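And now, chain A:
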Amino acid sequence: MGVNLLDLYETMVRIRLFDTKAEELFLQGKIPGFIHSYVGEEAVATGVSANLRPDDYITSTHRGHGHMIAKGADLKLMMAELYGKKTGYCKGKGGSMHIMDFSLGVLGANGVVGGGIPIAVGAGMAIKLVRKSDQVVVCYFGDGASNRGTFHEGLNWASIYKLPVIFVCENNMYASTAYMPETTSVLDISARAVGYNMPGISVDGNDVLAVYEAAKEAIERARRGEGPTLIEAKTYRLKGHFVGDPELYRTKDEVKRFWEKEPIGRFEKKLFEEGILTEGKKREIWEKVEKEIEEAIRFAEESDFPPPEDALTDLFVDDRGYDY
Partner candidate 1 sequence: MREITFAEAICEALLEEMERDSTIFTYGEDIAKQGGIFGTYKCILGKFKDRIIDTPISEEVIYGSAVGAALAGARPVVEFHFADFIFTGMCSVVNQIMKIRYMSGGQKKLPIILRGPDGVARAAAAHHSQSIETIFMHVPGIKVVIPSTPYDAKGLMKTALRSDDPVIFFEHKRLYKTKGPVPEEEYFIPFGKADVKKEGKDITIIATSRMVLESLEAAKELENEGISAEVIDLRTLVPWDKETVINSVKKTHKVIIAHETWRRAGWGAEIAATIYEEAFEYLDAPIKRIGARNVPHPFSPPLEDAVIPHKEDVIKAAKEILSL
Partner candidate 2 sequence: MYELLMPKFGLTMEEGKVERWLKKEGEEVKRGDAIVEISSEKITNTVESPVDGILARILVKEGETAKVGTPIAIIALSKEEYERIATKVEAPQITPEEKEAPKEEKPLEIREEEINASPLAKKIARERGIDLRLVKGTGEGGRITKEDVLRYIESMEKKVEAPAFKEIPLTTIRRTIAERLSKSSHTTVPVTETMEIDVSELMKAFKRIRESSSVKISLTAVFVKLISNLLSEFPNFNAHFDGEKIKVFENVNMGVAFDTPDGLLVPVIKNANKKSLEEIAKELLEIAEKVESRKYTLDDITGSTFTITNLGMLDVDIFTPVINPPEVAILGIGRARKVPEITQEGISFKDKIWFSLTFDHRVIDGAPAARFLKRLAELCREPKL
């Protein structure tokens, strides 16, 4: 195994604690707007990202904190952005749903479901036709997006041009309040890959190593120039669609059942069994991450909001003659 298992574990813990803390802060009224929790899906972003280089790209969704953290984001800058402070990744202009760091290759969380798919294939085109490098693009989207036009257009497009794009569908069973089997014509979204002439596989999205392996293969394929792959990571959205969601569309029992299968607990068990994780090490990792998050919160709270005039900046590089 060419990957550090404890790194995988730590990344998942980091994502879990960040989004849990973010939910708390949101309910305290410290974070404006909306938060969409990634809790329960950590294995997907972690497993995929472990195969990525810094110069690879990802496109994310409205539920994107996990993707960004797995790609190596600075928690302080993320938290500041969630708070709307000027020290955030987007200087307070994006917020949770549009959090971006182009220098990390994170081409943005997106407020439009399926909105990242065209962006991902566009990056793929530039890589193949202009840069002519072996970079890849991971395109995250959900089960809901797989019913959107952009999914179908995007997969077709990536297929005909043989673009280095890995489509990772995070099937967490719910698109807002919609239960996936009721809105989707297939039970396995990976089945749609056939229609677009690309390999498609379904994996247990709560098994970080399974995700890792599947992603590894797809990414290496893409780097070799063999084109796109569709990976469906079956997982479960443990929290509501957004923080504050009354969740009238599912039962508490169902959620409780899925908590028993959540990815961090499962991986922990395996690591303990193989002696890679001890209680002491676990405590060390959790404390380290908690401290990181506390620092991030302090940074965000001590930072200033952007001044009103900043609202009229960052639209154009050249704004001569522009009427604000």
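The criterion applied here is as follows: a residue touches a chain if its C-beta (ideal position, glycine included) is under 8 Å from a C-beta of that chain, and two chains touch if they have at least 3 such contacts; residues count from 1.
Inclusion criterion for the candidates: all candidates are chains of the complex that A comes from, given by their letters.
Here the structure is a predicted model, which is why all the values come from computation and not from measurement.
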item	value
Numbered candidate touching chain A, per complex, among 1 or 2	1
Touch list for chain A against partner candidate 1, complex	57, 59, 88-94, 98, 100-103, 107-108, 110-112, 115, 117-131, 135, 137, 149-150, 153-154, 156-157, 160-161, 313-323
